[in-house]
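Below is one structure. I have some questions about it.
Note that this is a trimmed complex: some chains were dropped, and none of the rest were shifted.
All chains are identified by letter, namely A and B, in their written order; residue positions are counted from 1 within each chain.
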Amino acid sequence: MCGIFGIFNHKNASNIAYLGLHALQHRGQESAGIASTDGYGMQSHREMGLVSDIFNEEVLKRLKGHSAIGHVRYSTAGSSNLGNAQPLVVEYSKGNIAIAHNGNLTNAKVIKDELENYGSIFQSSTDTEAIIHLIALSHENTTLDRLISALRRVEGSYSLVVLTDKELIAVRDSYGFRPLVLGKLKDSFVISSETCAFDLIEARYLREIKPGEILCINKDGIKTFRPFKKMSPKFCIFEYIYFARPDSYMFGRTVYSVRKALGKELAKDTHVDADMVIPIPDSGIGAAIGYAQEAGIPFELGLIRNHYVGRTFIEPEESIRHFGVKLKLNAIHDIVKGKRIIVVDDSVVRATTGRKIIKMLRQYGAKEIHFRVSSPPTMFPCFYGIDTPSRRELIASSHNVEEINTYMTSDTLEYLTIDGMKRALGNGEYTYCDACFSGTYPSKFPWDMELEQMELFVKR
Amino acid sequence: MCGIFGIFNHKNASNIAYLGLHALQHRGQESAGIASTDGYGMQSHREMGLVSDIFNEEVLKRLKGHSAIGHVRYSTAGSSNLGNAQPLVVEYSKGNIAIAHNGNLTNAKVIKDELENYGSIFQSSTDTEAIIHLIALSHENTTLDRLISALRRVEGSYSLVVLTDKELIAVRDSYGFRPLVLGKLKDSFVISSETCAFDLIEARYLREIKPGEILCINKDGIKTFRPFKKMSPKFCIFEYIYFARPDSYMFGRTVYSVRKALGKELAKDTHVDADMVIPIPDSGIGAAIGYAQEAGIPFELGLIRNHYVGRTFIEPEESIRHFGVKLKLNAIHDIVKGKRIIVVDDSVVRATTGRKIIKMLRQYGAKEIHFRVSSPPTMFPCFYGIDTPSRRELIASSHNVEEINTYMTSDTLEYLTIDGMKRALGNGEYTYCDACFSGTYPSKFPWDMELEQMELFVKR
């Protein structure tokens, strides 16, 4: 996954972008970058690592200009290198262009092969570069028209911010898989993956970029375009369940409220007598609070998270290599001892973490452990940007709930049903992509190469 | 503050020390170090930064041997440099000695001046080095006797682990200000500031090192000594309130349970009608849960913490320099809007953070804000190792509760009383140092130089 941010017309544009990326850091910790323009030239800086480690006063001073875009990128094994960090910045015949992308193009490999046959030279292994080449090769006159022409060729999910020397363009694909919002900070327009970035910089939230919308911001103001065929929206439901920050306002509600609602529906359907409800922190907290309130069972923070576990933490030598989840989480002895405990998590992927936590709780003397999951079984991989493992590794794609319960050694295990999930999301039209639970993918993709492509090619 | 750890007789001693320090990281993020011995020579590695950034496989491999001690150090302005990182390691006439110290020697400057007059050369600005020189200058024969002779000269607080080529020694001052616990990991003895380190390495908790006890561990086993005059214990109450990790078992209970108890007592004494209780994360969570349970008011995680705020985060330029607490915390709009809110924090030092949070909650539409503090007003500086600011900066030392309420702009503000605090700590003997609340310092110190010394000299 990734987070993107853009700002137009602010005297400290790169500083604001830096703050925006800081607020979006949870969307990607592998690399970060900012590109800025003063209307004449473009500067950029990209590095592996966290926003706060990459940027300092000196770097930000060099990123001068009134407009900027930024990007944070998630770590996925194998494709982790600086060349894939964004924003991508190139100089082509029409001037400078920088682009930051959140999503995954499902036909990127097809396009790349075709363009290389015509003589294009790719510098990175990201699908985003395909868009850049399509822009450079387009025969249209304006950047906007070239961008539209390029996007007509690509399939999959994309929320984009594009920066040229004169304008900031924001785009969301026709399904609107990934979020993208518009705000105002005094005289500046700002674009962000999530509203939490607006809160930090004290910008006012205006509205979402609509699925299929292209928003073009320049010194003459803001213009909107809808050049693509209209589709029924398919917002990613996993943003609600796991990915987005609880304080972000997304698709009409705060994420925290949705998680509480999911926990409440879970409590209604899967009641069990117990002494307390404890979440697996941090992503399970919202659902656990909702569960506890609905069930009338005390909420306790029975598992403590060590927030100093960085990416560089090394596992010690063989003989002592069984620490795993304990490096991140520890249970509180006198809280869990002798108790009947409902453990709430947001989702179960491989079930290995849950199994280890249950083992620890039992070691510390828990009497009963009832595992509750505030989403349905995750059975299908995501091809639209969430880094779920391949189908083989998703335990729910090959085991039923009873088998998973046995594996996890919980006393009982229950998932939220798809119906329960729909109830939590309200009475209105159901506008979500839930392919990871249902297997119903909104868009087609080159099926013959699907698995191969999806496992070899870089996702974000 | 600091955290210390020691292990004797383990084939992966430095790896275990590394894990131990990782679990104690919350006690100090400025620097970390490990010294190890194979019985013949001593190796050590110290660096500025976090445990997980400082140590890697290569470094740990170099730290060979069956025994090791480690140290994490807290950042205090001015004295932040590698020369002050610990363990201090020296070679002197009796061989190698390494020492790691948690606490603060109140007469360190007096001793340093005296020793320099006799020709000693100090290399660091830490008070701990005074102990090293006193050991080197002692006429006793064994390291143990030299250490005892040195400690007879120093005043203040100290929990120590000392490593020589042949033994691991653990010491706690006669008041027992700072915690220190003993555990067993198969055939190895382990020493740690807190039990959370034992949980991680799966060591068995045996008992606390007693106030005034010297524990000497070598190949012949473990021996205990009580060479100093017995004092009535004065455990640091601030470890419970703020400093220690919630999952640590300390002075007879887990820290989380104590915090919940403090919150419950607070609820009993300071009742107010409200729609929800929200903590200031992370340290206020335990008390807020206790408060909510006692008061029967729903608990909500209404403030979300950004865990990516590292030490290197820079504030942007002047014109946009008012982000402050928002870099760390954000409130959830639709949860707080129109609501009567009880905000629970563990303590109030300068009141600036609380004031900013209240301002944010009001911006987001909170109707009423009742601020509750699960400890009494912090009115006096700590001279025993907690890095409280000087008296001038402690708002409660110069303002009463009403004035602080006005400053913070809360609707109401209430602190836990000292009585409430004592009730929460149980019916037994009251064995705590509460000087930061009461002004009653257990030990004397060179008064004539007190203020000067305390503000100029390095604390940890």
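By our rule, a residue touches a chain if its C-beta (ideal position, glycine included) is under 8 Å from a C-beta of that chain, and two chains touch if they have at least 3 such contacts.
No experiment lies behind these values; they were computed from the predicted model shown.
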* Asked: Wait, 2 copies are placed, so what's the full copy count for the complex?
  -> 4
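By our rule, only the chains that are shown with their structure count from here on.
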* Rotation angle, chain A onto chain B: superpose the C-alpha atoms of these two copies and give the value as a multiple of 5 degrees. => 180
* Asked: Between chain A and chain B, what is the gap in Å from one C-alpha centre to the other?
  -> 36
* Structure fact -> Per the touch rule, the chain B residues reaching chain A in their complex are 11-12, 15-16, 18-19, 22-23, 25-26, 29, 50-53, 55-57, 60, 196, 199-202, 245-247, 249, 253-254, 256-257, 282, 285-286, 289, 293, 298-301, 304, 306-310, 312-314, 316-317, 319-320, 323, 326-327, 330-335
